[in-house]
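Since the structure comes first, as structure tokens, the remarks are kept for the end.
Every protein chain except one is present and positioned as in the full complex.
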Amino acid sequence: MLLITCPHCGPRAELEFSYGGEAHIARPIDPTGLDDEAWATFLYKRSNPKGVHAERWRHLHGCGRFFNVLRDTISDTIVTTYPAGQPRPALPSDGKENAR
Amino acid sequence: MPDLAIRENSLGRLASAARTIPAAMLTVLPDAAKLLFRGRPSSIDAAGKAFGIALPMEACRFATSGNRTAYWLGPDEWLLQAVGEDSAALFAGLAAALAGHSQSLVDVSHRSDAFALSGPQAAYILNHGCPLDLSLQTFPVGMCTRTIFGKATIMLSRPAPEVFHIDAWRSFAPYVWQLLDEARSELA
Partner (left out) sequence: MSGRFRTPSGGRVDRRRTIRFTFDGKSYQGFEGDTLASALLANGVHLVGRSFKYHRPRGIVTAGSDEPNALVGVGVDDAHYTPNLRATQVEIYDGLVAESQNRWPSLNFDVGAVNEVFAPFLSAGFYYKTFMWPRAAWAKLYEPLIRRAAGLGRAPEQPDADRYTQVYAHCDVLIVGAGPAGLAAALATSASGAKVFVCDEQAEMGGSLLAEKTAVIDGLLAADWTAKALADLAARTNVTLMPRTTAFGWYPHNFLGLCERITDHVAKADPKLPRERLWQVRAKEVVLATGALERPLVFPDNDRPGIMMAEAARIYANRFGVKPGDKALIFTACDSAYRAALDLKAAGVAIAAIADLRAAPGGLWVDRARAAGIDVRAATVVTGTSGRLRIDSVSLAKLGPDGRTGASETIACDLLLMSGGFTPSVHLFSQSRGKLVYDEALQAYLPGASVERERSVGACRGISDLDTVLNDGAAGGSGAAQAAGFAGALGGTFAVHTDSVGTDGFIGVTPHGGHPSKTRAWIDFQNDVTAKDVKLAIREGFRSIEHVKRYTTTGMATDQGKTSNMNALGLVSETLQIPVPQVGLTTFRPPYTPTTFGIFAGQSRGDLFDPLRQTPIHDWAVAQGAVFEDVSLWKRAHYFPRAGEDMHAAVARECKATRQAVGIFDATTLGKIEVVGKDAAELMNRMYTNAWTKLEPGRLRYGVMLREDGFVMDDGVVGRMAPDRFHITTTTGGAPRVLAMMEDYIQTEWPDLDVWLTSTTEEWAVIAVQGPLARKVLEPLVEDIDLSREAMPHMSVREGKICGVPTRLFRVSFTGELGFEVNVPAGYGRAVWEAIFAAGKPYGITPYGTETMHVLRAEKGFIIVGQETDGTVTPDDAGLSWAIGKAKKDFVGKRSLARPAMTASDRKQLVGLLTVNPKTVLEEGAQIVADPAQPIPMTMLGHVTSSYWSTTLDRSIALALVRGGRARIGERLSVPMPDGPITVELVEPIFYDPKGARLDA
């Protein structure tokens, strides 16, 4: 069972959380301005990486907050957690492209 | 004021048949007025002033004064509890004081019922379903949090080293009580 550090409540057992899918996928401001393909990409396309993944979790049975987690999908190691709305932190080993 | 005598506690029947197990006692707590306050930071002071207790800003802490307690539940969420008070009057007072603020106040007095688990083995029994580290270092007196017990969400607080208060939604409260009661069988 993962031990996840809620940015507000500290480390808690995975049981208290719900998973929320990939992070940093913002809902388009004007959905009607998107063509079908762009909208489908927003709806359905996810990166599904082997390695460090930015994903959303919610401290459902806790403070109720959504937040983001960098988790290695191979080892389940959690690199860091950070509040929703903050950019993905750059990793020491992570190069340039991830700091969006 | 409504005829409070007709109010039914979801734990009433279980409580009246509760076993006496000093190592881990189960006791129903009195009914209370409970308001859920959520709001912008600018409204927090006003809420605290109107309630009579400064709302705790530290995560997972509660503050008590007399029959009133303010529980931190989330960064924009507090449970304001007043034991033995009429929620309508409490609500009206706070709502007036908070007029014009960006906030939400909802009466949840009947949503949950509360009980105490107390005794030297209280933490051990609570860990039969609650995954938190309940040592006094990591869950000190004065701490509160929503967490999980078995398959139910509970609000857990620790007013004294060997006393835990458990607040659970009405339809889950008997389940939580019964699971704890089953767990403490080995101490009977």
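Should a chain be cited, it is by its letter among A and B, assigned in written order, with residues numbered from 1 in that chain.
Keep this in mind: a residue touches a chain if its C-beta (ideal position, glycine included) is under 8 Å from a C-beta of that chain, and two chains touch if they have at least 3 such contacts.
Fair warning: this is a prediction, and the values are worked out from it, not measured in the lab.
Q: Kindly state which of the options B:9, B:81 or B:118 is in contact with the chain not pictured.
A: Residue touching the absent chain, from the options given: B:9.
Q: Which residue, B:103, B:118 or B:145, contacts the hidden chain when the whole complex is considered?
A: B:103
Q: List the residues of chain B that touch the chain left out of this view.
A: Counting over the whole complex, chain B touches the hidden chain at residues 2-3, 6-10, 31, 36, 38-40, 76, 88, 102-112, 124, 127-133, 135, 138, 150-152, 169-172, 174-175, 178-179, 182-183, 185-188.
Q: Touching residues of chain A against the unshown chain: what are they?
A: 1-3, 13, 18, 20, 26-27, 30-32, 34, 36, 39-40, 43, 56, 58, 60, 64-66, 75-78, 84-85
In this section, only the chains that are shown with their structure count from here on.
Q: Which part of chain B faces chain A closely enough to touch in the complex?
A: Chain B residues touching chain A: 59-60, 73-75, 77, 131-132, 145-148, 153.
Q: Enumerate the contact residues on chain A facing chain B in the complex.
A: 1, 8-10, 12-13, 15-16, 60-65
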